[in-house]
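Below: one structure, written as structure tokens.
Yeah, one chain of the complex is gone here, protein chain that is, but the others are all in their spots.
Let's turn to subunit A:
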Amino acid sequence: MMRRLINTRLYATSAGADSVKSGSKFKRFFYSTAALVSAAYGGTVYYAMCDDDFYDKFSANIPLCRDIINALDTYDLSKNEKALKSIRDKQYVKRESVVHSSSINYQTLINESSMAVNDKLHDLHDKVREKEHSAEASAKSAQKSENTQQAQNTKDSKSTAVAVSSQAEPNASLDPSEVVNEIQIDDVDPLLREMGIMLNSLLHQNPDLKGNKNFQQLVNSLQTASENFKQEKEHVLEQFKQTLDAELERFEGQVNLNYQEKKKNLVAVYNERLQEALNAISDKAVISYNNKLLQQYSEQKAKFAEKVAQYVDADREGKLRNLDKLSTDVKSLQKLMLQSHKKSDSESSVIDYLVELNKLQQVLKLQSSEPLPLQKYTESIAKARPNDVLVQETLKSFKESSKTDGVLSRKELSDRFQTLEPEIRRSSLVRPGAGITGHIASFVASQFMFKKEGLPEGADIESIIARTNTYLERGDLVRAVAEINGLTGWPKQLAHDWLVEGRKRCEAEFLVDVLSTNGNLLAYK
């Protein structure tokens, strides 16, 4: 029991492993095939983009390649345009950053100079305060000594004032034009302007500073610095602007040159490909029109051949059907000849004629497997009755192939039809222009067809075969040939040779009958 269970599980496991293995094999095969095909297709597309000659063949034979290559070219062009735009944007940003950094540098210089000026201002302010304090102290001491020195008050006060003024304003004897007024600083940095405002406020607070020479120098230096700064800034900015303009112009020229060259190359490539596409389309159109012309020519030729075949068939069928009428005409002709015939022919010629005619009849009655040529016998008959118009015309009516190649015997025709019959039956269900499948299907389906016998009615293949067999058994070759002539499609193609041989045999027998009738009439006379 245990062993049976183990065996069952083992078999189940191995079967599952086999199914998984076969599934993985199929997946591996599928993925490897897809990868190989994708790699080959991609490589071919890449090579077609590089080689224009290969592109023509490739685009003519491989589907979707033209669309893919056009899409890749369009993507490349858009990528180049984006790169050019980004380069322009980068240059613009760079220019702005350079301007900004230069402004920052100037701002730093201005800050440094303003800080230096502020320091000087603070020093000056401290000095002024110290001088004011010293002036107040000297004034207090002067008031204390005013009571004691009343007489020298005016003179002393004048000298004190001069001393104070000389201490407070060392340059009291300055020219009025050099007296400091409010500082006028326009169009400079806000820090310098603020510094000017500060100096002005300081001047308002301490009007004594107007005559101070140091203050005057400080103001002058500030104004000079601001003007120098302004000029230097304008000069540097002008130089920088010129440099940037030159650089920008040079870069734009280079970019434009590259862009024009790239554009020119792309336009040339596109024009070339467009020309090739137009050439391919025109070639295709020419080939298409040529094919249409050939098709029309072949259709017309087929129609012509069909008409000729119909005409020939109708003519032959007419001949076969009008045998009785022709026989009647010949008989009437014989009667006329009998009436107008003069007894100039010797009896020997008639005997020769009948002997040769008998030989011909015997040859036709032979049941040989190979056809015997009739030319020897027809020439002998013609020699026996050289002046007989009926005989000569009848002998001329023999087909040339009947004279040289001979005609098949009835037995041979019957045997050949027995060989032909299964072939006709097998191909009876094949439609015209069918392939292997149609032939195999017809072969299989024909095995299940019911065979008929006797003289059944109908136009189906079994009825035609049955009627033909019956007529051949009865010796009615003319009707058997007429039945086979009613076939169509592949069966008629297969029976073509038999039909030709049957017609030849019928015509030869009919002509021999005519000659025989003529011989009987000659013998009667």
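Everything below uses one rule, namely that a residue touches a chain if its C-beta (ideal position, glycine included) is under 8 Å from a C-beta of that chain, and two chains touch if they have at least 3 such contacts; residues count from 1.
Here is the rule we go by: contacts and distances are computed from a predicted model.
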Can you work out the missing subunit's protein name as recorded in UniProt? Choose among "MICOS complex subunit MIC10", "Conserved oligomeric Golgi complex subunit 4", "WD repeat domain 41" or "DNA-directed RNA polymerase subunit beta".
"MICOS complex subunit MIC10"
Which residue, A:K301, A:K451 or A:R474, contacts the hidden chain when the whole complex is considered?
A:K301
Looking at the full complex, which residue from A:D73, A:D208, A:D405 or A:D513 touches the chain that isn't shown here?
A:D405
By the contact criterion defined above, which parts of subunit A meet the unshown chain? Give residue numbers in ascending order.
25, 29, 298, 301-302, 305-306, 371, 405, 416, 419-420, 423, 426-427, 432-439, 490, 493-498, 500-501
